[in-house]
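Only one protein chain is missing; all other protein chains are in place.
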Amino acid sequence: MTTIQQPRILGAGVDRVDGPLKVTGQARYPNDVNLPGMAYAAVVRSTIPSGRITRMDTTAAEKSPGVLEVITHENADHLGEAPATFIKNPQPPLQDDAIRFYGQYIAVVVADTQQNATAAAGLIEVEYERHEAILDPHDPRAERIKDPWGEDTAWGDVRTALNRAPVMIDQTYTTSENTNNPLGLFTTLASWDGDTLTLHDSNQWPNMIQQVVAAMFGLPRDAVRVLTPFVGGGFGAGLRCWSHIPLAVMAARHVGRPVKLELTRPEMFTGLGHRTSSINWIRLGATRDGRLTAIEHESLTTLPLDGDEYEPCSSVSTWSYASPNVTARDQQVRLNIPWTNFMRAPGDAQGNFALESAIDELAWEVGLDPLEIRLLNYAEVDPKTGRPWSSNALRRCLEVGAQRFGWSNRNPEIGSMRDGHELVGYGVAGVSFFWYQQPCSAKVIVRGDGSAYVRSAVTDIGTGTYTIMAQLAAGLLGLEVDQVEMQLGDSSMPVGTAAGGSGLTAALGSAVHDACGRLIQKFVDLAGTDPFSPLANVPFEDVAVSEGRLFRKGDPTRGESLARILAVHGLTELSADGNSTPNSPDQLGMTPAGARGARFVEVRVDEDLGRVRVARIVTVNDGGRILNEKLARSQILGGTVGGVGMALFEDTVTDKDTGRIANATFGDYLIPVNADIPDVHVEFVGEPDAFNPIGVKGIGEIGLVGVAPAIANGIFHATGKRIRSLPITMDEVMD
Amino acid sequence: MDFLRATTWAEALRMKADRPDATPVQGGTDVMVEINLDKGRPKALLDLTPVAELTEWSVESGNIRIGAGVTYTRIIAELADRLPGLAQASRTVGSPQIRNRGTVAGNLGAASPAGDSHPPLLASGAIVEAESVDGTRMIPVGDFYTGVKRHALASHELIRAIHVPVKRGPQYFSKIGTRNAMVIAVCSFGIALNAEDRTVGTGIGSAAPTPRRAVEAEAFLAGNWPAGDLDPAVAKRFGELVAAAAAPIDDVRGSSGYRVHALAVMARRTLGWAWQELRNGGRS
């Protein structure tokens, strides 16, 4: 049982198992749940970016119709410290009078209806002592943190290599703040029953919410149950225990009723973090024929006053291309801003834009086709360690993509491909995504009728975890997909990891794989002890499984169904726990490679107005073994749309004087609509990856990466204008 | 907050006279946004959707009299041949769901400089029919906008209808936005040529505190009325004069410099289309 024995349903386009619930409106998201006696909460947020509260008058709010409770720092419960999970969580809200950013929660109002709570929230009077806020990353007063994760990397001698390089690119690339903006408004519905607490909560990691809330409220972990069977998207927004969660819990305790706290869209901009802006300084050294001799990549990203964040923008430069001399360094700067946080492809999205723009500039500088320069510098082995990759089909991605796109039709001359008043440009970018995996566990149970269920506390944020894990378990147990019932999104189930970092499929899949192996072993052992079983005394290695039956390899007639084995032994069910931990690169002697990809984009630029239209996209990706091509395609398509948004539209604008986010609605923060997205051709290449037993490489994020530089590179081909900042605006294209 | 439900126009006028603080609501596409996002709570909502006579349009002495309850969807479906400028602008309003509810009267009531219907209304010389228990006032649309989100209605008046002259020549509308749909205008422009008396109408959106005409550009073009090929110098000058009439600001949607530039481009382009249509004898 060390390899997947039944590949027939892996990779096939099985329909999403949660589809019917979702298309009929029956799937219950956290904000869809209503409980008897439930009250509603509304938050009050600070209107200065730095300072302290000197006075709060809640009299009018308390007298407002329907109001049950008003909680400020003056009457809030004292809560325990929020533990770090793999990264810091915000410390409990309302514990002091300090204001660290515009939009910080300073009160919560509970009332009988949402409207009454919101109306009362508006009646709270606040006076502040204002302190000078630091909002500009270049402000010399701001605290700078060098090498924040101890991951700064250097090999070779970049200085000397750059000095000697016949060709050098030395440019700065910037990206703006973006906001995750999952469609689903994050909601916490908190309900106390004595000393136990149930949360219906929007998040990407129920066990993390459970752990943090338990610590804050001084409860044993198993006194807190977090239910997240469905969540309306996350894109990273659900990877921390945000402050509205303890607020809802506290409010429910104060009023002795269940309390629902649903964030509004504007509150989603300040309350759930956002993708940091970034500044990337890149220097490339190369030979005249375009071979890289040095890469120096430094980045500066932002942090809130009291948080941390992992956004190693420069790290893409350590594994994307072969170079004998590399330096990659990151810095962070603390500002009076709302929390920065993971957003689909943290660090990679920004760093890849910088690196792939610079590589493109190098191609033009040395007169090489932008596709060729990427093939030329392909890293056959991990350039840092010299170890082989667990798999790396970047070259194949580029080659297949170029063919599908018709790259050979490209006229290399700038501005040469015109259509009416539109200039046509072709752009390409390569993508080498990070690798990430955390420990995870699952339980697999076979019931008396031979069907199975799989349990884990992880949640499916829409990626398809319910479906692919049902497929995987079905394949490993020799069942049909509809014989496997999935139970996810409940912290009381076996401890699971985050639906994040493109790491869940490998982590949970390996745990399910382990559990299924152990379970089959148990069945084989049981059968082996039954002298009447056709499998008596057949060793585990000689047993295969298919159609709900165990049988002797090479002799399918000699076998017994799982259901019969249970019946014979008087069992109603048999279960096994499975665990997974990432393998060790040292032990395997290889470097685990994340997914790889290539983007080819045709842009059309209105030369009078500077409007950029994306006309078509080809995106080819290496995700190792693809468990369900239909769902995998969707991941890539959705990521592509995020990439178009990052390239052309998305920009969380903070007012330079007040620290207020100036465009915190869907009317003003633009995400791509249907009409902005052209035909997108998605294709998968590559082989099962060697680093985990199921051969997968996560693809939840990679689809986004590389789209922005491919667009920017296409704009250069169309217009000769090199845009080094995102999003690319009409103003800049015309400038 | 009170909810006033008018079932007839006469009742609506009485209610508005009694409750001048009531905010009239039709499609809700502006009023409800304000309430939902808690930007303000009116003392009362005056629901006009049950008033049947508002949902009708009629032809009156060369004008279409569009009832205040006629939705964008219906303008597109029923009036595109006679009011092409307004219909084009209506097609760019929000989404189908918004157009199924939103009305031109609501656009006027909100008086946002970015409202899509303003440029074609200005370009074609529309007149707002305002009514109260005291009687009816006919307000030329150019006088209707009095400031950012401010208009000329008295507190006891309601918009009964908008009178828009039936086309007497080519009409075009152009709007720039960042996205390809669901666009709040970065800036917009409408042009209406009156081939009968050789006059020109223009309207600029989202590039000044209020929607406004480009009066000098209109006079210039009327004095250089189309004959033969469009002289690029005329188009260029027309564009410059349109741009000069704007007074835009920088905001999250675009810079003032870009708006001025884009207005000139849109003016030239829409003029080109209109000129072509004139030469084709009215076919676009």
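Every chain is named by a letter (A and B) in the order it is written, and numbering of its residues begins at 1.
Note that in this section contacts are C-beta pairs under 8 Å (C-beta built on N, C-alpha and C of every residue); 3 or more make two chains touch, one makes a residue touch a chain.
One rule holds in what follows: contacts and distances are computed from a predicted model.
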Omitted chain, identified by the protein name its UniProt record gives, among "RNA polymerase sigma factor, sigma-70 family", "(2Fe-2S)-binding protein", "ABC transporter permease" or "Protein-export membrane protein SecF": "(2Fe-2S)-binding protein"
Omitted-chain contact residue, chosen from A:Arg633, A:Arg660, A:Lys697 or A:Arg724: A:Arg633
Option from B:Thr8, B:Ser58, B:Gln97 or B:Asn280 whose C-beta touches the chain left out: B:Gln97
Residue of A:Thr47, A:Gln95 or A:Gln115 in touch with the missing chain, whole complex considered: A:Gln115
Positions on subunit A contacted by the hidden chain, ascending: 13, 15-16, 18-29, 31-32, 34, 113-116, 181-185, 230-235, 262, 264-265, 461-464, 630-631, 633-634, 636-642, 665-667, 671, 673-675, 677, 679-680
Residue numbers in subunit B that touch the chain omitted from display: 1-3, 5, 25, 27-29, 31-33, 35-37, 41-42, 44-45, 47, 49, 73, 94-98, 100-101, 181-182
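We take it that only the chains that are shown with their structure count from here on.
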Subunit B residues touching subunit A - in the complex, by the definition given at the top: 33, 37-38, 41, 176, 178-182, 184, 186, 252-255, 257-258, 261-262, 265, 269
Of subunit A, residues touching subunit B in the complex: 118-119, 122, 264, 266, 608-611, 613, 648-649, 651, 653, 662-663, 665, 667-668, 670, 672-676, 729-731, 734
